[in-house]
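Omission of a single protein chain aside, the complex is shown with its protein chains in their original locations.
And then subunit A:
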Amino acid sequence: MHDEIKELLSAYVDDELSRDERLKIEVHCRICDECRDEVQELIELKEQLYTAYEVPVPEEWQIEQAVLEQIQGESSPGRLLCWKWIAAAGLSALLIINILWTLTPVLLKSIQVGMTLTSISYSLVHSVFAVAGGLPNLLEVILVLTLIILAASGWSVRRLLSTKTSG
């Protein structure tokens, strides 16, 4: 009985026992000095623990300020995403350079092809012009106009391409 009661004394001083258990302890303590003393000691221990840690919060401590600053620092993209952003930017820059590097020969080739195509169409236009010489007037005027437009566009395309390659 005594040992069984002894195990419950800690919960007894915390007032965490059922009514029946509490009564059992109170009855036992009337006849057992050891348990009665222990209850007293446990109550004292609880009080002493509370006072032992009634430590004052440090006076100069600006905890609210410190917490706020850390929260703001961590929630602003400036700090939280800083490294991610730098990494992402660096990676995409590398990727673009890489693409340009591999594509440069292809681009140069396609410009050359474009220029050849333009000159071919230019000479084609010339021959069409010569063929159209035998046709009636109205058609001739339309053809000449079309050819002028074609030639102009061809010339401008070539000019554009040449400035691109030289620049």
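Rule of thumb we're sticking to: a residue touches a chain if its C-beta (ideal position, glycine included) is under 8 Å from a C-beta of that chain, and two chains touch if they have at least 3 such contacts; residues count from 1.
Heads up, the rule we're going with is that contacts and distances are computed from a predicted model.
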Worksheet item: If you look up the hidden chain in UniProt, what protein name do you find among "Sarcosine oxidase subunit beta", "ABC transporter permease", "RNA polymerase sigma factor" or "Ferrous iron transport protein B"?
Response: "RNA polymerase sigma factor"
Discussion item. Out of A:I31, A:L68 or A:L124, which residue would touch the omitted chain in the full complex?
Written reply: A:L68
Worksheet item: Touching the missing chain, which residues of subunit A?
Response: 7, 10-11, 14, 16, 41-42, 45-46, 48-55, 57-58, 61, 63-64, 66-68, 70-72, 74-75
